[in-house]
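Below is the structure I would like to discuss, written out as structure tokens.
Removed: one protein chain of the complex. Kept in place: all other protein chains.
The block that comes next holds chain A.
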Amino acid sequence: MINSPYIRKPASVQGVMLAVLIALVPAIVVYASQIAAVVLVNLTIATIAALAGEALVLKLRGRPLAPALSDLSAVVTAWLLALCFPPILPWWATALGVLIAIVAVKHLYGGLGQNPFNPAMVAYCAMIVAFPALMSQWPAAGQLDFATQLGLVLGGARELDAIASATALDTIKTGLRTAGATVESIMGQSENFGLVSGRGWEWLAPAYALGGMYLLARGIITWHMPAAFLGALAAISAAFWLVDPAHYASPLFHLASGGAMLGAFFIVTDPVSGATTPRGKLIFAACIALVAYIIRSFGAFPEGVAFAVLLLNICVPLIDMNTQPRVFGHRGDKAR
């Protein structure tokens, strides 16, 4: 027997995931047109790998295929990874990364909704640790023609030095190790910098933000995490920058570089592995920004968002437990 309520809002997990995919479209368009068209190939490879991996595990676990495959959650993970990885990553590395995310992280924890860690970020970190060289080969925007890009992705000789140019974050970090170098001098020297960050790459930031607005408007995400994440990142970087502008990049640079915007709207906001209470979301996202900034500026890796997310994933139960909102009618006595 079905019990009340007898009516349901026409909402579905599939709908939520689809909204996320739609929200990624502006960034994909910018990416493909400004930076590397091969990203479209990567997205396809990642999608296939994700669905195949998901199907395989479901089969092994004896679960029905259709509901899980059609909920699109695997595709979301695949797309996020493809967008995080360098666009010229060989196809097998992209596929491997996606399989790590789906098989190892998502399903070993019990499938959709069960994973305490963000699957895409676990896979990203695993790949960085396992293939540091491959994972740091980024082309400058528009540097390689499509045939070359495709050749690199599908395998073939890789002449690293010829194609690899460090990301904006990386350039700044390594550049500052030289005596006398300042942020300004580094940015002035390299033609890979645009107005505020990496040339071409900096346009990804507004595109992700646009998608984020869409998610906010649809009510898929709430303002808490993006606001706290971007706010905290801006505040911390501003503090350092104001004290020593020669050796710390501006807040604008930080917001427009690396995974900041993608992180703010699409990664930090992963509901399954993130904090859930309103105050918890603020704390969670702000802490990620703090850790990411520290890794970016002082750590061994050029980009910090992924590691920061994983670190904070561990703290989620603690954060949630201590930020339970007040229940209706219970003024001043918070739930424990």
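Please note the rule applied: contacts are C-beta pairs under 8 Å (C-beta built on N, C-alpha and C of every residue); 3 or more make two chains touch, one makes a residue touch a chain; residues count from 1.
FYI, contacts and distances are computed from a predicted model.
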**Protein name, per the UniProt record, of whichever chain is missing from view ("ABC transporter substrate-binding protein", "XdhC family protein", "Ion-translocating oxidoreductase complex subunit C" or "Cbb3-type cytochrome c oxidase subunit")** = "Ion-translocating oxidoreductase complex subunit C"
**Asked** From the list A:Gln149, A:Thr171 or A:Thr277, which touches the chain that is not on show?
**Response** A:Thr277
**Item:** Touching the absent chain when the full complex is considered, from A:Pro67, A:Gly155 or A:Pro245
**Value:** A:Pro67
**Request:** With the missing chain put back, which residues of chain A would touch it? List them for me.
**Result:** 1-9, 11-13, 15-16, 67, 71, 73, 111-114, 219-220, 222, 271-272, 274, 276-277, 320, 324-331, 335-336
